[in-house]
Structure formats: C-alpha cells, structure tokens
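Yeah, one chain of the complex is gone here, protein chain that is, but the others are all in their spots.
Should a chain be cited, it is by its letter among A, B and C, assigned in written order, with residues numbered from 1 in that chain.
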Amino acid sequence: MKKCVEMTVHSIQQVAFNTFEMTLKNTYIAQVAMPGQFLHLMAEGHTLRRPLSIADIDRRQETITILFKQIGQGTKQLADCREGMKLDAIGPAGYGFSYDKSMKTALLIGGGVGIPPLYFLGKELRRHGVHVKAVLGFQSEKHVFYEEKFQGMGETYVMTNDGSYGNRGFVTDGVDLSGTFVQYFSCGPIPMLQAITNKLKDHPGSISLEARLGCGVGACFACAIPANLEGGYRKICTDGPVFAAGEVVL
Amino acid sequence: MKKCVEMTVHSIQQVAFNTFEMTLKNTYIAQVAMPGQFLHLMAEGHTLRRPLSIADIDRRQETITILFKQIGQGTKQLADCREGMKLDAIGPAGYGFSYDKSMKTALLIGGGVGIPPLYFLGKELRRHGVHVKAVLGFQSEKHVFYEEKFQGMGETYVMTNDGSYGNRGFVTDGVDLSGTFVQYFSCGPIPMLQAITNKLKDHPGSISLEARLGCGVGACFACAIPANLEGGYRKICTDGPVFAAGEVVL
Amino acid sequence: MTNLAVDLPGLTLKNPVMPASGCFGFGREYSEFYDLNQLGAVIMKAATGDARDGNQIPRVAETASGMLNAIGLQNPGVEKIIANEVPFLSGYDVPVVANVAGSTVGEYVAVASTFNKVKSVKALELNISCPNVKDGGIQFGTNPDMAAGITEKVKEASNLPVYVKLSPNVSDIVAMAKAVEQAGADGLSMINTITGMQINLSCGKPLLANQTGGLSGQAIKPIAIRMIYEVKQQVNIPIIGMGGISTAEDVLEFLLAGASAVAVGTANFQNPYVCPEIIKDLPDILQQYGFDSVNDAIGKGHVA
Partner (left out) sequence: MTNLAVDLPGLTLKNPVMPASGCFGFGREYSEFYDLNQLGAVIMKAATGDARDGNQIPRVAETASGMLNAIGLQNPGVEKIIANEVPFLSGYDVPVVANVAGSTVGEYVAVASTFNKVKSVKALELNISCPNVKDGGIQFGTNPDMAAGITEKVKEASNLPVYVKLSPNVSDIVAMAKAVEQAGADGLSMINTITGMQINLSCGKPLLANQTGGLSGQAIKPIAIRMIYEVKQQVNIPIIGMGGISTAEDVLEFLLAGASAVAVGTANFQNPYVCPEIIKDLPDILQQYGFDSVNDAIGKGHVA
C-alpha cells in the first residue's frame, strides 16, 4: 500500500536567500526512502500538493530533510512552519536514481533547487564506496547552500552565473573543470538538463526532472512527457522524476 | 474616517457548549464603541467577514469582549485563535441602542448569542442609574453563559427550552415573570423578536437584528430589509443592527 | 516613473483601478475609509427607471474563495441617484461611470438618456448581465441579437460612451462581444457574476431567498481571464476587466489578458482599503515584471 503520512516538523532554518532547510520526523519514510524520491506535501488551503525532493535522511533519528526555495504561496506557507507542526505528505513518491554500486567515480551536477536530491544520492554513493565529485550552480553568492556538505563528500566546484562566488559560469563550464567520471547524475531546470545531456552525450547519465504535478501518484496524466526511443510517454511523478539521459524528450 | 483596525487576542475561553468568550485589545475601538455595535471580523481565507456584537468593553485596559457560538468554518477559526494572534476588524460597526438615561427600569430580553450585546448595554444603563432586569433564553443547561454577570446587574430570569436549567419555556414566558419596566431591549433570532414585539406591542422597545452581511459598511445592499411605516428600507449593517420595535418588517 | 494612466472612450483615468458596480454603493461608505480621489474611476450601483426593492434576504452566501449575491438591483431609481448620489461623487476629481439596468429596452433607454444631462457621469456601463432579476438583465445578456438591439437603442439615446457589461453565462462569449461591438458599443466590461446556488443543509433548501445568486470573487478569476483573452483576439474596443481581482498581480494578469482597465468588486468586502492598496502596489509590480506603464502591459499575454 502507498501511504499518505503525517510528518512532524522537527526543525526549519534559512540556509540561503529565500531557501529553507526543513527536517521532518516520520518513521516510515525515513526507513524506505531512496535518493531521487520526493515528498508530495500538502500546504493547507491549496488545491495541489507541492513536490519536494528528499535531500537527506537520518535513519536513526527518523528524520527527513528537504531543501526548498520560497517561490509562491505554498512554499511560503511551508517556510512559515514551526517546530512541532504537522504536515501531510504522500511519500516516498516517485522512482529514484539507479546506479552501479561498483562504479569508480560519479559526477553530480545540480542547479539551484535541483541540488537537494543529489546530496542524498551522494551520501548513498559514498556509503557504497563510490568516489563522488560535484558541480553546483547558483545564481549568485547569496543563493549558495550546502557547499561544505558536498565538499565533505568530494571535490566540489561551485559556479555562479555572475561570478559573485566560486567560478563564474554555468554548470556546463563546471563539468570541464571536474575531470573524469563514469556516470553523471543531474537535476535542475530543463534548459540546464538539455545543455548537460547534450554536452555529455557520450556518458551514461541520469537526470531528474521538474514539472507541474496534479495527483503526484500516476493517475491524472498531468506530468506525462514523450519518451524518446520506443515512443510512448513517461509520467514524471511515478516513472520518474529520474530518467536515464535520452529516455525522454526534453 | 471609518477604520479597519488590527486587534490583538488578549484571552479566549470556552464559557458554554460551543460558546467562546474572547477579549481583544485595541485602543480605538475600546474608546469609541457603544452598546449594540459590532465588529466585522476577518477570518483568514474567507471571502466574507463575520459580524460579532461587542459584549463588553474595558476602557482602562483597552480590551473588547465578544461572545460567540461556533457554527461554521469562520467561527471555528476564531475559536482556534490563541493569545497574541492578530485579527483584522472593521469597527465599531453599526448603530447601537439608544435610550433615555433617566428611565426607571429597563428589561433586557436575550436569546442565545443574542445575549452578548445586552450585557454591554446593561452595564451602561446601570452606570446611568437605570434599574435593569433581564430575561435570558437558552436551548438547555449546557448552553447557559453569563448568568451570574447579569444577576450582578439586576434580577435575571433564565429560561431553557427543555427546562434543564432555570425555568422551562421561552423568553416570552420569562417576560411574564419579570414584572414592570419602561422600555425593553431585545436581541435574538427573528422568530423570537417577532414573538417579543407582538407580546410587548404596547411598550416602547428596541430590537437588534441578525442577517447575513456582505460589506458590513452599507455599500452592497446585502442586508436591506423593508421599513414598516413610511416605506423604504433599512440596512441592518449601518442603519441597525438596532431598530425601534415596529420600525422594520420582521 | 511608472505611468499608470490610461485613456479610454470618455474616461481619462489616472490609474486603471475602479471599484466594480454594486460593490461600492455610490461611494459614500468607502469615502469614510479613504480619499476617493485616489481611484481611477468609480462605477456606481445599477440604476433602473423606478426605485427597486430587490430580493428578500438572505441575499448573500459565502462559497470557496467566492460568494453568491442576489441583491436584485435594489436602487432608489435613476432620478434619485442623480439628485442625491451623483453630487457627492462629483465632489471628487474622479470620472463616474453609471451602471444602467432595466426590464425592458424602453427602461434601459430611458435610464441611459437621463444621464445625458449629468456632467460628472463620463460613461455608461450597460448591465445586460444581472442574473438576479426576473425580467431583463440576463436574457439580454445571453442572446447576441437582443444584446445588439439594446446596445444600438441605448447608443442612439445617449451622448455618452457605452461599455456593455457581458455575462459569463454563455456558450460563446466572443459572439456576444462581436455582436455588441458591431452594434456600436464603445467598450466592454467583463465579467459579471456566474449564476450559482448554495443549499443550506440546516434547512435543506437553497440558502438565498432568490434561490440562485451570482458567483463572484477569486474563484471566478480563471474564467474571467479566459473570456477576456478570447474576446481581446476578436474585437477592437477596449475592455474593462473584472472578476476576482484582489492584488496588483491580479491587475497585471488582467492587463496581459487584454483588459485596458479593471474593476474590483468582492475584494472590497474583505479589505475596505483594497483599491488604494492595489493602486499603491501597481507601479512596483509592473516594474518587477518588466513594464514601464499600464499601456505597455495591455494585451501582452497573447501568444504570437
């Protein structure tokens, strides 16, 4: 059975400009969630739930971390949550990253709020002994978050559009700095993923997509996108959000 | 200038079945409000404001008391408010009770949540030396509130529909017990006001009406009811909620 | 500086924001909350030939993100409005729009022509879309030929620009808009309320004494935006947009859809200061989304 669970806000803090880190307590999700999966969170008074990637899990403390940018009304409401408040979530939702645990080096490429699921992934890869490198793209200095955390996992190249922090440029430029790797894992806005999959078309890769969801469970076809090879379509909410590079039409 | 003010919740407590007493802090309203006037309160997320009578005022502490029954979503939200929370109110709204300060004896006749404005009125009448008697009608014992407060002002006859407390019967029966008076003041559901104005048609009286309001400020005609004598109409929100008995068609 | 001014037939507006008909009476009540000179214009409550009593109460009900009303065009009649209400509004430096209603073509024409002599009334809003009266009103608003007929007659009788207020309760809003444009309308006003009902579970019957009422408020905004967008692509007269506006962002959305000015109705009941607040916020919102003036934004949401 899939579940809609009650989660308790355990902590919330601002980690960058309009960007918040929230930890939530829930035994079930903390036990079963995999990197790349998301929570489909209810914000009281709204018709549609908000999908937010799982950025980390503490299986002992049974907490789940999410990182989100405040954009509209729903994420504002989440940002206003305080410790002890309850949130209703469908999760863990979606199909996460798959990878070869014996791979030597993985490259994580994240843009903005595409970075959160890569942190959880990186930790799992490290646990299996995979060497991890990361390229993280942000708009500017004030948007940067989690740099030290990624540094703690492996070499990390921070890119800012305006050069106000780290290296000036896009994540595609960062990839040039990062050297060799076996497989890449990327999450960010569609134009970034297009650029990355083009640039790295000779490498195996996985990408995680964002789209406006309806149900979030596969029932409404709100998130269906054309598949590349054998035709047909994929639902981002259940077949994804993670796909093999080239599997879907971006 | 009329005002829409921010009020701070000072206290809230349940005083009877589904019935709450809330005190709110606001200097302006505490200074100018008169018995019979109401607050037109915003409940976050709702399209229409909720009208609630002013039940008491502490001019020194600058607090306003309201008493309300939890009926639907808006009053539930108010009942869930906690000390320190802010509420947005238009007020003091409407036109309150007028009376001759030299009158000897006044009879207050209230039914259910029609009772609150009569408490504020009774206190003002007492301040001017008017002798006050009250007939208060409730559904049953568990609905009774403010009996002692009215007892403190004068003889008080509590009626319950089922006789579970005080005297069995309607407020009209209570009037028979209460003896002589110069003028009566009544607030409650329309059928009760019809019965009272019929029974007491030989006495001068004032009645306070309830109706579904739109704007609450006189602009939308949601609350217009026909006037009795010279034709035309009256707006409950601004010409009332208090009218002379016989002024409007019930 | 962001330029908020807009010029429409008969209406030289310092900003595009006006209170909507029926939600602002004749201005007196909200003038106790703020200085009406801040407004772009004022649209008065509907005027009919004789005084009308309107429907029984309850006349309003709350719905999810909206409300129903069935006032029933209560008003003191056009003569009394001109005698007792217009002079008050004339004291402000704000163009006044008269909302004209009736049960027959004759009544519409009579009411419209009565405003010919009134200097401060700068335009008429022809209310052929009131869902809350038995005769007239909405019939005229759902049949293109009747709508065109009444528009023509009113245009003949009036020396003021005429904005026809369209009903959203139609299969084909573009057909309605084209019909009244061809009949000589100077502009459109859209949308009026959508007919709805609420049943009161406690008594098991419709809550409104009139049974049905008109749905307004944020709930109807997507319908208003769609209709304005569709109509904008097919007609050349300006549109005053309304339906669920409560913020400056909403105003921009209406401008992008094709409205040249906007009216704010139901939101006044939530926040009496909503009109001046929107007007204050509008320059920043326009700038934030890359527009230097209201005129710049009008119709810019259309895909080439």
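The definition used in the following text is that a contact is a pair of C-beta atoms (placed from the backbone, for glycine too) under 8 Å apart; a residue touches a chain by one contact, two chains touch by 3 or more.
This is a predicted model, so every value here is computed, not measured.
J.: Which displayed chains does the hidden chain touch?
T.: Result: the unshown chain touches A, C.
J.: May I ask which residue of C:Gly10, C:Gly27, C:Gly40 or C:Gly66 touches the chain that does not appear here?
T.: C:Gly66
J.: With the missing chain put back, one of C:Gly91, C:Gly106 or C:Pro222 would touch it. Which one?
T.: Among C:Gly91, C:Gly106 or C:Pro222, only C:Pro222 touches the chain that is not shown.
J.: So which bits of chain A touch the chain we can't see?
T.: Residues 1-4, 42, 46-49, 90, 211-226, 233, 238 of chain A touch the chain absent from view.
J.: Taking the full complex into account, what residues of chain C touch the chain not shown?
T.: Those residues of chain C that touch the unshown chain are 63-66, 68, 142-143, 169-172, 194-199, 201-202, 204-206, 211-212, 215, 217-223, 225-226, 229, 244, 249, 252-253, 256-257, 289-290, 300-301, 303.
Here is the rule we go by: only the chains that are shown with their structure count from here on.
J.: Most contacts: which chain pair?
T.: Answer by contact count: the chains B-C.
J.: Find the most central chain, measuring centrality by the gap between its CA centroid and the centroid of all protein CA atoms shown.
T.: The chain sitting closest to the overall C-alpha centre is C.
J.: Would you mind checking which chain's C-alpha centre is most distant from the centre of chain B?
T.: In terms of C-alpha centroids, the chain at the greatest distance from chain B is A.
J.: Take the average of all CA coordinates in chain A, do the same for chain C, and state the distance between these two points in whole angstrom.
T.: Using C-alpha averages as centres, the distance is 46 Å.
J.: Could you put a whole-Å number on the gap between the CA centroids of chain B and chain C?
T.: 36
J.: Hey, how far is the Cα centre of chain A from the one of chain B, in Å?
T.: 56
J.: Where in chain C do residues touch two or more other chains at once?
T.: none
J.: For chain A, write out the residues touching at least two other chains, lowest number first.
T.: Within chain A, no residue contacts more than one other chain.
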